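Written out below as structure tokens is the structure these notes cover.
Every protein chain of the complex appears in place save one, which is left out.
Labels run A and B following the written order; every chain starts at residue 1.
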């Protein structure tokens, strides 16, 4: 497959559809995630009350569940929305922020996975290792492990959950348990801004509203997000202006830049 | 009336008074709204606990109620604060974010309107149509209708509620049921940044602390906000840098730019 042309085509269709992405996400990133969703080309809505999440999901094109500042009540709302999404057959993308850091985060991420069929889990290496049942090295919400250290755990986890698992790090790995794609787009500056992992999750959700294959949607989302990070790193050298440039780049990345910059590589799953 | 000179005068007095604007608003926009309030020239405070909202409102100069990430408990707090504002006679500005999208939002917006005398309702076309009892086209929190499609509903709604109704869109319309003012300031870039509608609401609240006439306060607030959007669009072409430029422009818009740029037009109410 020519990945560059695929991403260009998916983005074009997404921007025409302008799909609604229902987020139940954390307080730290709500603003930047909403802005990122618009910049990519979709329409964000944030709603978390148990009195409306099902109705909101009922006309959304994808659902993002992000546990970054969780309470049990918020997870209850996520499960209500997730089940509605499953009923309607729209994709659910889970960001298990900090799974492995506290038992609440680990347990509640698993509670979501038990109750909801998730299309894609996007996590850092420690979060993915935790969900795979391994001991993980995590400090707060930052992984102390690299993606290639836990890459071998992803296919089994993906098969067990019938989900795509996307691990982000220096290299990103995307697998459904059968195929595995590596993504080398991105820039170290992305680690200097809060919520960039959350925004990568949202990018996957945006592309998943167009591509029926969650492997392709995840690869496209992470590559697109990484390309925007690369363009932003050319525009800015410190984190404040980099964050602004990232949002600019998610919006104004050109077809030419996508075609020339995409770094996706197909591998066989282990 | 010379609208430009009126806005300049109101802004001058507001910046001298530096009035406190108590916001009970949504998680997505709290930071950008607080910054916008300061940039315009007032002083923001965000407080939502039912244990303090009345006391906080008791020394504020205006109250903003925004239901963007509502729960019933937050609406209860809004009503407590709103009643205190009514008791004191300070203006209450309501932003019924997403009314029409879910029944919770529609019902809770109406619950506020039943319990609190609101000076100004600032909404997008679909939100205003919903409050007027019409079927509305809304996707999440984004209107799929234009302001001139629902303009005819606003005067009746305004008379029914004894409130000013301000519909924002390509052209904004402000009415108290007797007069109607059209505002052509603004820029399409404003739709690329989250929370710009919420910030337009805050601009109205800021001007309402000086002008006793809510029609004038609303027209001044929306024109001022739109002018800042126009200046920002000259400074930046992508949404990250546009958001920064918008905040800059709310602060550094000159008297000259106001005088030359204001596009308010008096119409008779239908």
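In the analysis below, contacts are C-beta pairs under 8 Å (C-beta built on N, C-alpha and C of every residue); 3 or more make two chains touch, one makes a residue touch a chain.
Bear in mind the structure is a predicted one, so any value in this text is a computation, not a measurement.
Between the chain not shown and the residues A:21, A:90, A:193 or A:233, the one that touches is A:193. Only one residue in the set A:6, A:84 or A:105 touches the chain that does not appear here, and it is A:105. Across the interface with the omitted chain, chain A contributes residues 26-29, 31-32, 68-72, 98, 101-105, 139-142, 192-195, 237-241, 243-244.
In the full complex, chain B contacts the hidden chain through residues 18, 20, 22, 27, 30-31, 34-35, 38-39, 43-49, 51-52, 55-56, 59-60, 243-249, 251-252.
Quick note on the criterion: only the chains that are shown with their structure count from here on.
These two copies of the sequence, chain A and chain B, are related by a rotation of 120 degrees on CA atoms, to the nearest 5. Rounded to whole angstrom units, the spacing between the C-alpha centres of chain A and chain B is 33.
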